[in-house]
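First, the structure itself, so that you have it in front of you.
All protein chains but one are shown at their positions in the complex.
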Amino acid sequence: MIPLGYILGFSALLFGLGLYGALTRRNAIRMVMSIELMLNAVNVNFLAFSRYLNPGDPRGSIWAIFVMTVAAAEVALGLAIILMLSRRQDDIDVDKVHSLQG
Amino acid sequence: MATSLLPLLPQLLLVLFALAVLLYDLGNEDRPGLGSLAMLGPLAALLGLGIVAGHPGEYWGRMLKVDSFSLFFQLLTYAGTFLVILLSRDYVERQPIHRGEFYTLILLAGVGMSVMASSAELLMIYVGLELMSLSSYALVGMIKRQDQSIEAALKYYLMGAVTSAILLFGISLLFGITGTTYLPDIASALALTKDIQGNLLLIAAVVFVLAGFGFKVSLVPLHMWTPDVYQGAPTPITAFLAVGSKAAAFAGFIRLLATGLPAAVSLWQPLLALVAVVTMTYGNMTALAQTNMKRMMGYSSIAQAGYILTGLVVFTPDSLAATLYYLLAYLFMNIGVFACLIWVANQQESEEIAAFRGLGQRAPFYAVSLAIFFLSLVGIPPTGGFMGKFYLFFAAVQSHYVWLAVVMVINSVISLAYYYGVVRQMWLEPCLPAAPGAAAGGTSRWSMPAARASTSTPPAAASSTPEKAQSWPEPTKPASLALGVAVVISLLLVLLLGLYPQPFFEWVGKAALLG
Partner (left out) sequence: MNTTLLAFFIVAFISLVAAWRVITDPSILHAGLWMGLSFVGVAGIFLLLEAEFLAGVQVLVYVGAITTIILFGIMLSDVGEVRVGPEPPGWVQAGAAWHRGLRHAFPLLVAAGFAGTMLGLYTQSGWGQLRERPLELAGLSVGGIGRELFSTFALPFEIASLVLLAALLGAIVLAMREEER
């Protein structure tokens, strides 16, 4: 059997990679992908806690379902924003989003 | 079934009107009265709230909570939504905005805010938060012909999505520690924990969760989006973020800390005290240097978040009541400022502070109102802002947070400087002609900074909205009645909260018990 620490370690690594990507990458679509990795790590956490600490309690699974639903909605909206910006600017490097700095 | 739907009445009415606006927008070309239909939504919700007030309790498997706290914040939400739609009526006529979707999204965001306030279950608070956030991201980007608006939407979206993932990670840890996400159960599980201080995992969970809410109310390490988004968003939406989004996030914040984590108060209290001090100081210091009115209000809103947070740090029934009182006053003074700002921007085609020059002569009513709203934001009697700040100050001193109260007063004095900068423009600078392009020749001895402004501002204003000037018709309607109504309502309530606070004190005192 897998000790809980291994699974939590996996999810922490996944979350850390996603967080690093979301904070350092300059391409908006890559940032969206990194955010999705973070949400995946959250779901692993929910299911692991549910399975190991409260077996039989569906709350963890319910949370995971809601996180997935909201993530799908979030991605759709985010890509619409990126698409609109790319039509205007041919470039969605967030460093070059400059008309607001100052 | 009817009994279980009854406590949901205000939210249901709001959803109903959101869908009605959407369908009406589909069916008609001219769509007369679309704004009025949208305004009926929050009004109907307010009526529904009156009915629901008689039925406190928990419904829908403990997902929905009707208590004086949730009633207070629902009232705040519906009043804010109503006023924001009032502000939008004139604005959407002059900007290339899809009106039906705009109003629908405002109403849906209102539903999200009211959901956040009326549950003690983290899942509900999360779903409400996301409903509010996703609607706001889209609303911020609604002026599709302005790069500023889209860029603000992208920034707000990316940072918001990252912090919401961090919030979720924190919630998952809380779920692991306590085995539940229902706040009262979390509190009882934590009450059994022996060594709260040494539980580092709990500290990490609390920090992650606070980051999620701190982003929405723009506390300092997570404030970066605020000035950009405030400046880039359509002005009514800026007002909506400043009052609605902030109030709802504070509702979730207070519910989480007071209902879910009171046992861990020794963990989050010092952290939030530090954040509050840094937030208000940073906001006020940076606001001093701004030349754009919306950006200045963005920094001002950061500073205000710091003041409001002090009430949570002190964490007594009195200080929580003071927080609610301040949020109530904050709603009306901010809406008032943004109404005046929209009026001026309609006249001058500019949102720079320099556009307020000579407003005292051109439109004394708006100038005097704006000055009163500023007095309230600084915290000078006889306004609601003064009462709120005084109450916060009093609660802090009472529980030996004298240093925090002193920091608050010093900051209020600093904030006087940038608000006075606008007031000086309104009265002490010569009048600016109503048409943009022709610069006024300022010769008075006050006009050293204004002379620079008068040479630089009209071209800047023209270049910042070149496409709007080309592709959008010149405003056909003169001064709008809706804006005047919004200013009058805000003015009356700001003065009422300042001069006759007693019934409101009793009300927030009851709401702050979270019973």
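Note that the chains take the letters A and B in the order they are written out, and that residue 1 is the start of every chain.
The working rule: a residue touches a chain if its C-beta (ideal position, glycine included) is under 8 Å from a C-beta of that chain, and two chains touch if they have at least 3 such contacts.
This structure is a prediction, so every number in the text was calculated from the model and none was measured.
Taking the complete complex into account, B:G128 is the one of B:P10, B:G80, B:G128 or B:G214 that touches the chain left out. Mapped onto chain B, contacts with the missing chain fall at residues 8, 15, 22, 60-64, 96, 98, 101, 104-105, 108-109, 111-112, 115, 121, 123-124, 127-128, 130-131, 134-135, 137-139, 141-142, 144-145, 153, 176-177, 199-201, 204. By the touch criterion stated above, the residues of chain A touching the omitted chain are 1-10, 12-21, 24-25, 27, 29-30, 32-34, 36-37, 40, 43-44, 47-48, 50-53, 55-59, 61-62, 64-66, 68-77, 79-84, 86-87, 90-92.
As a convention for this text, only the chains that are shown with their structure count from here on.
Separation between the centroids of chain A and chain B, computed from CA atoms only, is 27 Å. The touching residues of chain A, counted against chain B in their complex, run 15, 18-19, 22-23, 28, 31-32, 35, 38-39, 41-42, 45-46, 49, 53-54, 57, 59-60, 62-63, 66-67, 70, 73-74, 77-78, 81-82, 84-85, 88-89, 92, 94, 97, 99-101. Those residues of chain B lying in contact with chain A across their complex are 123, 126-127, 130, 134, 137-138, 141, 144, 147-148, 150-155, 157-158, 161-162, 164-166, 168-169, 171-173, 175-176, 179-181, 228, 231-232.
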